[in-house]
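One protein chain omitted, others in place.
Moving on to chain A:
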Amino acid sequence: MYAYVARRILATIPVMAVVALFVFSLLYIAPGDPAAVIAGDQATPEDVERIRQSLGLDRPYLVRFGAWLWDILRGDLGVSIFTNLPVSTMIAQRIEPTLSLMVVTLLFAVSVAVPMGVVAAWKQGTLIDRMVMAFAVLGFSVPVFVVGYLLAYVFALELDWLPVQGYTSFREGFGPWLENLVLPAIALGSVYIALIARITRATMLEVLQQDYIRTARAKGVGQRGILFLHALKNAAVPIVTVIGIGIALLIGGAVVTESVFAIPGLGRLTVDAILRRDYPVIQGVVLLFSFVYVLVNLAIDLIYTLLDPRIRY
């Protein structure tokens, strides 16, 4: 087991190297010029060129890639072209809101979606099942920003229960922290709930047809016991897989959610960096997200062993 974990962690190194190469190359060939953005509309072409040179953007691909890689190996993500701040500082400034949003969304989505899927499977073909499935279709179909605007309109502007925008650090209290995250978490979680609820329902339906469920019923196990002790535990592996895959969905959705609710997180940092062609920031954030995703996959693989004793590494 420990050897497996160590092997998997070591395997992240080539994965990250490929990601680094891919991201750097993609940005290199992508159109756009940070020097032109910095110089502004009134700058002459000569000014733009001078700025480009001062930023080292006129150097050949291999030289730039080598310098960047060398910095990465020394744990230095570089300095933002625009803010002149270290990328690691900018990420540190932004990581708490994004992590908070993702954790709250994850907890909220799983605690709502799994029971929904279980109940839908249990009540297959009934009105409840159809309502759950309709919600799932809606959750998939309605864009996050639309859900966000609607929530802000109803709960912030109409009812005045929650703020429209912003983020309050956890250090300033649990209440204010949560207050700012409720609406974004519901908006971002809507797709996620739909995904998990559908998978839970489908997997549960399959499990509920198994012989051991019939045996449990014959032995007189109650409905709750069958659903949550026998069926859900056996359906858990695909559900956990989807939850893990959905983390990528959350990362993507956070970009939109953070913009709609003006949360100063990594998603907005990424969008701003892309629009301005702030290459070091884009590279740093993408590397971070890739690393998180690799770790999440590892965590899921390890969770399998807890859910299914037959799985051993």
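As a convention for this text, a residue touches a chain if its C-beta (ideal position, glycine included) is under 8 Å from a C-beta of that chain, and two chains touch if they have at least 3 such contacts; residues count from 1.
The rule is simple: contacts and distances are computed from a predicted model.
Choosing from "Protease", "ABC transporter substrate-binding protein", "DsbE family thiol:disulfide interchange protein" or "Heme exporter protein C", the protein name stored in UniProt for the chain missing from the display reads "ABC transporter substrate-binding protein". Screening A:Leu99, A:Val271 or A:Val296 for touch with the missing chain picks out A:Val271.
Of the candidate positions A:Pro163, A:Gly189, A:Gly246 or A:Pro280, contact with the hidden chain is made by A:Pro163.
Residue positions on chain A in contact with the hidden chain: 31-34, 36-48, 50-51, 53-54, 80, 82-85, 90, 93-94, 145-146, 149-150, 152-153, 156-158, 160, 163-166, 259-262, 264, 268-269, 271-272, 275-278, in rising order.
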